[in-house]
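All protein chains but one are shown at their positions in the complex.
So that you can tell them apart, the chains are marked A, B and C in the order they are listed, and the count of residues begins at 1 in each.
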Amino acid sequence: MRIGVLTAGGDCPGLNAVIRALVRTAHSEFDSPVLGFQDGWSGLVHDRAVPLFDDEGIDRILLRGGTILGTGRLNPDTLRSSLPEIRQTLDRHAIDALVAIGGDGTLKAARWLTENGIPVVGVPKTIDNDVGGTDYTFGFDTAVSIASDAIDRLHTTAESHERVMLVEVMGRHAGWIALHAGLASGAHMIVIPEVPFDIDYVCKVMSRRFQMGEAYGICVVAEGATPVEGSGMTLREGGTDQFGHEVFTGVADQMAAAISERMNRDVRTTVLGHIQRGGTPTAYDRVLATRFGVHAARAVHRGDFGQIVALRGESIEMVPVEDAVAVLKTVPEDRYREAACLFG
Amino acid sequence: MRIGVLTAGGDCPGLNAVIRALVRTAHSEFDSPVLGFQDGWSGLVHDRAVPLFDDEGIDRILLRGGTILGTGRLNPDTLRSSLPEIRQTLDRHAIDALVAIGGDGTLKAARWLTENGIPVVGVPKTIDNDVGGTDYTFGFDTAVSIASDAIDRLHTTAESHERVMLVEVMGRHAGWIALHAGLASGAHMIVIPEVPFDIDYVCKVMSRRFQMGEAYGICVVAEGATPVEGSGMTLREGGTDQFGHEVFTGVADQMAAAISERMNRDVRTTVLGHIQRGGTPTAYDRVLATRFGVHAARAVHRGDFGQIVALRGESIEMVPVEDAVAVLKTVPEDRYREAACLFG
Amino acid sequence: MRIGVLTAGGDCPGLNAVIRALVRTAHSEFDSPVLGFQDGWSGLVHDRAVPLFDDEGIDRILLRGGTILGTGRLNPDTLRSSLPEIRQTLDRHAIDALVAIGGDGTLKAARWLTENGIPVVGVPKTIDNDVGGTDYTFGFDTAVSIASDAIDRLHTTAESHERVMLVEVMGRHAGWIALHAGLASGAHMIVIPEVPFDIDYVCKVMSRRFQMGEAYGICVVAEGATPVEGSGMTLREGGTDQFGHEVFTGVADQMAAAISERMNRDVRTTVLGHIQRGGTPTAYDRVLATRFGVHAARAVHRGDFGQIVALRGESIEMVPVEDAVAVLKTVPEDRYREAACLFG
Partner (left out) sequence: MRIGVLTAGGDCPGLNAVIRALVRTAHSEFDSPVLGFQDGWSGLVHDRAVPLFDDEGIDRILLRGGTILGTGRLNPDTLRSSLPEIRQTLDRHAIDALVAIGGDGTLKAARWLTENGIPVVGVPKTIDNDVGGTDYTFGFDTAVSIASDAIDRLHTTAESHERVMLVEVMGRHAGWIALHAGLASGAHMIVIPEVPFDIDYVCKVMSRRFQMGEAYGICVVAEGATPVEGSGMTLREGGTDQFGHEVFTGVADQMAAAISERMNRDVRTTVLGHIQRGGTPTAYDRVLATRFGVHAARAVHRGDFGQIVALRGESIEMVPVEDAVAVLKTVPEDRYREAACLFG
């Protein structure tokens, strides 16, 4: 069998580890050649292919962030209307099956293509850990590690200057990174999209710390956090300054202004941004991504198409795409309550 | 309720995170004071107790390796014969229940004490990840990270000098650290206690690399690895040199000598040793250990004695001690085969 | 002799290492007790003192970021008018001499106090490395390490998404952090306050990369960078959005907008912010700060007042305060040209 592989969506530490393990396993277990398509689905439509040999070059990418194949965002309509081109590309290279590594959209596309006669195995990829069907996704542990290292550093600065500090981390719809990074770094408050925040309660938790004689407070905020309705704070989405330039103020910066006003105290914000999704994966993510790659190769050879590889407890299992994409996996209430007993 | 806590056995990154979360949760959810006993079980027998307040001091230990309570090895007979002293200590401090953080022996003691009227909740601790009943134990991820960071560094040295390098990691009875560190760092061969090694096969894998034009080879060896019977290599246990001094040659050093002779090549060994079990835990281990601490506090208040906290998928659940200690959790054959498709 | 010590100005990794080495050396070499004053100079004026014993507690702070004494900003006028209170505090505790750890303002105060009969040894502290008289200051290496780790991570993200990325680092008046972090992380362009930038030239360097087939470009920008006069870009200092909220757009964000417009390409900014100045110091900074502390204790006992400890080549020497504060130490032209041969 000849296998094609592509990576789609935002980059994520571990993508290269999946590609490496797929290529090496395809070769060592099945003697299958693997062809990579560049820049996500568009490489498949426009036939930008590179052979991936099982050699020293592929072996080295294990530690490298990003994806050697490049990536791109998927427009589902474009994909559907490009079925003939995709078929031509696959025929031209005699590809028997695809492995598609990506998020929600990519996994849905994997199913749709399978239903339309193009066999695809999906590998879930989301740094936010919000895909269902799998306990964890690779890249998440790396993001949490980077964020908690950064928060560790902020503790001493906040303390030396007797400040409240807010740290904005990734997570537009799910608060997993905020939850885990906050737990790992001993944050005094964690704010996630799943539980709208009351700015007065945040102030109360921070104030109580100063009353107890502590010198500072740290609050981790997911970028998608929103204030509870009817509270004294609303979020503004965007804006324009008096010079006519667009300005964007994130949720943490808006919270900082509100807290500073209420507490009459120096409040600072750090927005971690892009550093959370790049660079060498943690050992955990390299192991998980490698196992996903090994099992994706095996799934192709077993014919488990329209399914994704998933971590369940200690095992890698195959799961129907529907289980992964039906609903966004958000932080359940009991996980937040678990963290909340350590607030303050 | 008043809770006592102790840590027993070898130290392990995350012990302090468990203690911190236990103290904070006991205080915030149940208003329960916590008393620590020093140096493992002997602190309970000899009443060396320290109060653990929910203050800044306890909050700071999250990142600290080791255990603020000190630790000690348990002699089961001593424990059994010390029941009266233990009862006296608990009565003296009006302790209602214990949380015992430790390995196999400690968890068995937790059950035995519960059966003898002293209610104990167990928290499994093993850097080797070989306790049953839980997907992972804290400390393991840190050990794997340290080992794979070290192996990452050895790659470039081995390559520049065109060497075979052996890295000995912890794991006397179970090869989990070797397996995961080897996967994470792209080792070319992994040798674990569960699968006796054939030294000629190890040489064959390494030789094939040089024949393929690669400049080096890295083999990760668990300290408890043994040669397959009937092969050309036997392990010697210990020795004495001509000066009368005891000498100990580990399995990796013995393998290195055998490989060097067979391959006629420069082979070097690195024994990682104690650095694998100390220092700041990874974010993953801090989250896991914190969750164990939160749930240990809750288990005490629910009365789930004679049980241990355990990670099952994404949840923390209570598991009977029997499930944890019945058999050593070793690397199953399919996990080793998963890794083996990346050898060479 | 009895010694007082204080830390002033912004926090900086290594402050605690200086305090520790001062206390331990004062004790071991001179049997001198040390008293710490809290929150910078105000602790001296208002007599907030803590004894610093040479014990396990002080030994542990070596790795801890921030300062156990707290810090504060100095108002020189307040200091001058508070001479009587300072004298009273020193008399009350029978302090013979002070060690003042801080930046420009603190070192000037050290000289002024010495001239007014209060003997002070200065220890230069600036994360920006812009104090004269010393090759390097502690904290700088840590800031450079954190920044270059972050930039390492951005490389793979920028490449996978084919982007230009700007990274804003600390350095209001001197570009040392940008220069060293840019060199260390292989940035394709470095912009520092000492050399006003031409936005069209920055675009040209980045465009050339894409023309040569590279997929991305990274530009490190010191927060104090300014456009060259007469170029097509001016910096706006601050602003107000249409909701009446103050908004601040840093130089990197303003450059990103300008580059994006000129190159018609996705340009992203990461502002590293506070994480650059907190947390555990690098080994280099721990050594340098420790040596500063040892020599500060010795300087007090030799009577080298009105002077600062300084690194010159491999040696720690005493330097008059004038040499340190006469002019800000900025990046000389030849150092920038050295970096510039690696641009693009």
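Keep this in mind: contacts are C-beta pairs under 8 Å (C-beta built on N, C-alpha and C of every residue); 3 or more make two chains touch, one makes a residue touch a chain.
The structure displayed is predicted, hence computed values, not measured ones.
S.K.: By the document's own contact criterion, which visible chains does the hidden chain reach in the full complex?
M.R.: B, C
S.K.: Could you tell which one of B:S28, B:T157, B:S207 or B:T226 touches the chain left off the display?
M.R.: Going through B:S28, B:T157, B:S207 or B:T226 one by one, B:T157 is the residue touching the chain not shown.
S.K.: Which candidate, C:A94, C:L235 or C:L342, sits in contact with the chain we can't see?
M.R.: Among C:A94, C:L235 or C:L342, only C:L342 touches the chain that is not shown.
S.K.: Please identify, in ascending order, the residues of subunit B that touch the omitted chain?
M.R.: Per the touch rule, subunit B residues meeting the hidden chain are 10-11, 15, 64-67, 70-71, 146, 149-150, 152-162, 165, 215, 236, 239-243, 245, 247, 249, 257, 268, 270-275, 277-279.
S.K.: Where does subunit C touch the missing chain, residue by residue?
M.R.: Interface residues of subunit C facing the absent chain: 21, 24-25, 28-29, 56, 59, 62-63, 135-136, 141, 144-145, 148-149, 152, 180-181, 183-186, 213-214, 282-284, 286-287, 290-291, 294-295, 312-314, 316, 338, 341-344.
Definition applied: only the chains that are shown with their structure count from here on.
S.K.: What chains do subunit A and subunit C have as common neighbours?
M.R.: The common neighbours do not exist; no chain touches both.
S.K.: Using just the Cα atoms, superpose subunit B onto subunit C and tell me the rotation angle to the nearest 5°.
M.R.: It is a rotation of 180 degrees, to the nearest 5.
S.K.: Report back the single chain whose CA centre is most distant from the CA centre of subunit C.
M.R.: Farthest chain from subunit C, going by C-alpha centroids: B.
S.K.: Roughly how far is subunit A from subunit C, centre to centre by C-alpha average, rounded to an integer in Å?
M.R.: The answer is 34 Å.
S.K.: How many angstrom lie between the centres of subunit B and subunit C, each centre taken as the mean Cα position?
M.R.: 40
S.K.: Round to the nearest whole Å and give the separation of the Cα centres of subunit A and subunit B.
M.R.: 29
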